[in-house]
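A single protein chain has been omitted from the complex, and every remaining protein chain is retained in its original position.
Right, subunit A next:
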Amino acid sequence: MSYVTIDQVTKGYENQVVLNDISLVLKKGEFATLLGQSGCGKSTLLRSIAGLEDVDLGRILIDGKDITNLSPRQREVGMVFQSYALFPNMNVFDNIAYGLKMKKIKNIKSRVKKMIEMVDLIGKEESYPHQLSGGQQQRVALARALVMEPKVLLLDEPLSALDAKIRKNLQKELKRIQKELDITTIFVTHDQEEAMTMSDRIFVMNKGQVVQSGSPSEIYTSPVNTFVAKFIGNYNVCNMEAFRKLVRSTELKGNEVAIRPEVLQLVSVGEDSLDLQENWVIKGIIKDVSMTGNVLRYEVETEESVFLVDYLHHRGNMFEQGARVHILVPKKECIIL
């Protein structure tokens, strides 16, 4: 059953289309992520749902009610901004209670207290925003949005200003609270790892359009085009003609082939144990080795292009720069685009 419906929404600024005929449907309680590069329209779509931007065409429905032309205050959506947007003249309690006061809702004290407990800010009620850390400010912003019991929670890159460790913790917290309240959430980010970690469903956006949607696993393992393949997982995307030359095969069709770096294997030249039944084999030279914590990334130069090969970082996986290798490409893992 659809809970949030974006129906053919289009928006433009001075001859430039920002949202191009976007349609998407979310179920109640779902955690959906709009993922894309800067300028792809994801924040504009979020702001359109919030009512902070008008749409030129299309409809937005929440729980069956058309909210396209309602003002932000009538939409029953909560939003957390990238820069938190806490009110500097109010302390934590007043910030969280603000919406309740505006709507003249009763039991303000108990509702705010409950929310402060939920976001783990007990003892900080009297603190002003400038006296809080970035993570604490984010919790206040979240509590301020949630205390209104919105039908939909909108999160506009709320974790991007935080350092890595706090971000990881808040990702878990956010997910926990979302599940606990069973609140439909739309999260905007340009960080694919964050999107994978948190989402039930991801909508990959490019140039004002949703180019692919699905579960994190579907998006990661089955990209539908070159953009998604490159954006979502550092895929090796190779021109089909060049790939045919490299693997000396004419049976492959399509325009391009995409292969994830972690499914490739490196074998030193001279080793005989090559499974030619299951794999293609490409000759190459290690051009560069870089380390991203637990992952070793090899750049292997071949006759036609450079391939990225990811290995878990342990002693047995070490290849020297300049070493001649064979790249084993599992046939099953080649995605034809």
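As a convention for this text, a residue touches a chain if its C-beta (ideal position, glycine included) is under 8 Å from a C-beta of that chain, and two chains touch if they have at least 3 such contacts; residues count from 1.
In this text, contacts and distances are computed from a predicted model.
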Name per UniProt, for the chain absent here [options: "ABC transporter permease subunit", "tRNA 2-thiouridine synthesizing protein B", "histidine kinase" or "Isoquinoline 1-oxidoreductase, alpha subunit"]: "ABC transporter permease subunit"
Touch criterion as defined above, residue of A:S38, A:N89 or A:S110 at the omitted chain: A:N89
Interface with the unshown chain - residue positions in subunit A: 50-52, 71-73, 75, 77-79, 81, 83, 85, 87-90, 98-99, 102-103, 128-130, 144-145, 148
